[in-house]
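Heads up, the thing below is written out as C-alpha cells.
Missing here is one protein chain; the remaining ones are kept as they sit in the complex.
Presenting chain A:
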Amino acid sequence: MKKLLNALPVLMMVAILAACGSNNGAASTPAPTNNTAAEGSEAEVKAPVKTELKMALTVDPDGLDPHRTTAASTFQITNNIYDTLVKVSLDGEFVPGLAEEWKVSEDGLTIAFKLREGVKFHNGREMTAEDVKFSFERLKGEESPRAGDFANIVSITAVDHYNIEFVTKALDVALVSQFAYPWTAIVPEEAAEQLRNNPVGTGPFKLEQWVPQQQIVLTRNNDYFTPAKLEKVSFIMMPDATSQITALQSGELDIISVSGDAVPQFENNSDYSIIETQANAVQVMAMNLDNEALSDARVRQAINYAVDKQALIDTVWWGYGQEIGSHYPPMLKEYLDTNEAIIYDPEKAKQLLEEAGYAQGLTLEMYLPSSYPNYVAAGQVIADQLKKVGLTINIHTVEWGFWLSDVYTGRKYDLTVTGHTGRLDPYALLARYHSESKENYMNYKNERVDEILTQVQQERDEQQRLELYQELQQILAEDVPALYIQSPIGLTVTAANVAGYQSYPIDIYEMKDVYFTN
C-alpha cells in the first residue's frame, strides 16, 4: 500500500513533466500572446475604445493558401490577408481592389487591368503586374483545384509594372466576376511554397499566429492603403454552439454566428445586436432522376405538392429562411418569384401519384449528411409529410465523407437534402442543370435548359441574359428536379459596441471596416 501511494503521484508528476517539457520544445510556431495583459493595462490607462476583436469559428480553415483549396472556411479568413484585383460591394457591384480600373475589349475576349501603385506585400516588397501573372498561373497550375475554372484564360501578359492583360479563348460575358473571388488572391512568388501555414499577402491584416484548434490571430497591416480600424482580430475555435453563446455573454467573444433557436436569448437585449442576412445560397431536397419513378415529372411534382415548406422552415430553421420555388436565391437581381408554381396541396399530390401509376405507394431511399443536423432534421420532416400521401421513405443518415463519395459524386440515392452556395455569376449557380455537367448529381435532363445554358454564356446583352435566367428558373419551378426549400437567413450576434460588420454576397468575413464604438 505504501509503495503504491508513493508510486502514483510520481507517475503523475512524470507524465505532467514529460508533457510540459515536450510542449515547450514543440512551441516553435507562435510568439506568446498576451491578450489578458494588454487588456489589463488598457483599462488602467482608461483608453476606453477596444481595438481587439474576438470572433468564434467552429472549425479551422483548410489551410490559408487560397490557390490550393475550395473550402469556404479558408476564404472567410484569407479575404482579410490577401487582396483580389476586383472587389465586390455589399449589393454585388464590382469595385476596384488591387486594380484601379479595368477595360474589356470590343470582342469581349481581352480584359486589361491597371494596378494600384505602391501596394506592398506583408514582407515589404512592392506588388507588381509580375505578381499578378504569377498568381494566376499558380491558380491555373496542376495542383490547383480551381484550375478548370480558369482554363478559359489562355494568355496573361504583364505589359509593364502596373498594367496586365488577360486573353480568353471563349467569350465569357461575366469575365470580370472571375477576378473578384477570394481564390484569385495575389500572392508573392517568394512565399508561395509556405502559404498554407504562413500566408503573405497585401491585405489589411497579416497573420500573427495560428494554433490549430485554438486560434488564428491577425494583426493590422499598417501599410494598407485604407488601414483597418481594428488592431487585432482573433478567430477562436469553439466547436460547440452553447460554448460560443456562453463566451459571448461573458464578454470573452465579440461576434458569433447562431442558429434561430438562440435568437430569443439576445432579442430585446440592448447588450447585443442581431444581424440578419439573406444568404447567397439555396437549400434543396435533390431527387435522382435515375430512379424510374422520379424520372416522371408527375411524381416529382407530387412530392413538391406534399410538403408544407413554411411549416418545414418554421420547424427546422425556427422560421429564419425565405421560401423559394426554384434554384435561385432572392437576394440576387435575376431572381424570379416562382413560389406560386406549386402550392402545398396534399390532395393534388395523391392525385398526381395516382396518375403516374403509384396509387399503391412508392418506396424511396433518402440519404442525409450527419454533419449537417439541419439537413437531417429537414429530411425527417419531409419524410413524415411524404408519408401522408402514401410514400414510404427509408432514411439513411450517413457520414459526410460517405455522402460526398457515394451520394454526391457517386449519385447513388433517391432523395437527399443539401445546400448550394451561389457565386457572383448566376451561371455558376445554375450550370449544374446542364445534362452534361459533371455536377449534375440529380441526373436532370431537359433540352430547353441545355439550350438556355449554352446560349446565356454567349449573350452579351444584359436584358436578354436576365430573361434567359428567369425562363430557366420558371422551368425548374415547374419541372422540379428537386424540392426547393429555402434560401437561408444567416444570423450573427455581436456585442452592442461592435459596428461595421456586414455580410457580402460572397462567403467572407470582412473585418477591415469593423470597429468598436466604446
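One rule holds for everything that comes next: a contact is a pair of C-beta atoms (placed from the backbone, for glycine too) under 8 Å apart; a residue touches a chain by one contact, two chains touch by 3 or more; residues count from 1.
Keep this in mind: contacts and distances are computed from a predicted model.
Comparing "FAD-dependent oxidoreductase", "Dihydroorotate dehydrogenase", "Multicomponent Na+:H+ antiporter subunit C" or "ABC transporter permease" against the UniProt entry of the hidden chain yields the protein name "ABC transporter permease". For the options A:P48, A:P145 or A:P227, the residue in contact with the chain missing from this view is A:P145.
Interface note for the absent chain: among A:Y408, A:Y433 or A:Y509, the touching residue is A:Y408.
Summary of contacts with the chain left out: across A:S105, A:N123, A:S155 or A:N197, the touching residue is A:N197. Looking at chain A, the residues touching the absent chain are 1, 3-4, 7, 11-12, 15-16, 19-20, 22-23, 25-29, 32, 34-37, 60, 62-63, 69-71, 142-148, 196-197, 211-214, 236-240, 242-243, 246-247, 249-250, 252, 371, 399-402, 404-406, 408-409, 418, 420, 438-439.
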